[in-house]
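Note that this complex is displayed minus one protein chain, with the remaining chains in position.
What follows is chain A.
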């Protein structure tokens, strides 16, 4: 041990090492302080608050597991969890397939920067603006969307005001907005696949279709896994689109978890219970991320 370390000369210049350490600490300090103040501390405090009764204006009082017991018996919470999962499945399912399709088309057909920019444009629109515009487009009385349906002889569909269509509609609005961005992430992943592999495929007479399934998909897996983990987490946190278009209605059909948490905290001042709901969301996300990570082996690559 000592001989090998001595031979690399690491122990020979201890002074320089410590000097680096100081500089490193200074460089890391802002990020570390930021992490402690804005991430770690709020998280720990949030978990602590979930065991209390707290309305923000008076001191929190410890109530043990009461908030969690209430949560397990709260039908609105279970409904919110179910609605959120429906949203995530539709949103991520459609979005990933569409994004993959666009990315592969960009990779295999055209590499024009112009096309790439166009694909990204919906992402430049803020969530709230996108939601507002779609709300007007889909309005049954004034919306151009329903007018177009009318020209095709289809009766107006109250997309955002009937229970059966509200979650798919909101999910698809967000697909529209995030599809291009996700496509670009996947496209970046595609760039890492060496062209030689495709050449080899072509030499062997493989079709585009089989090259997609046998070359692109396996080699893209780590990137796709990462994109999926990121988009699923983002998807679970859906709030603004719902808040703008339906505010959780009709009845509770679009009351997603984040909206319920927000309403509980800032509408009803029950910050303790809202914290417990947030902890539940955190646990759901942790579990899903671990499962995804394991299933997709996101840490490994097949490129070697």
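We adopt the following convention: contacts are C-beta pairs under 8 Å (C-beta built on N, C-alpha and C of every residue); 3 or more make two chains touch, one makes a residue touch a chain; residues count from 1.
In the analysis below, contacts and distances are computed from a predicted model.
Hidden chain, UniProt protein name from the list "Ion-translocating oxidoreductase complex subunit E", "Aspartyl/glutamyl-tRNA(Asn/Gln) amidotransferase subunit C", "Multiple sugar transport system substrate-binding protein" or "Spore germination protein": "Multiple sugar transport system substrate-binding protein".
When you scan A:49, A:83, A:160 or A:238 for touch with the missing chain, the hit is A:160. Set against the missing chain, the residues A:111, A:268 or A:294 yield one that touches it, A:268. Residue positions on chain A in contact with the hidden chain: 22-23, 25-26, 29-30, 33, 37, 55-58, 135, 139-142, 158, 160-163, 245-247, 249-252, 255, 263, 266-270, in rising order.
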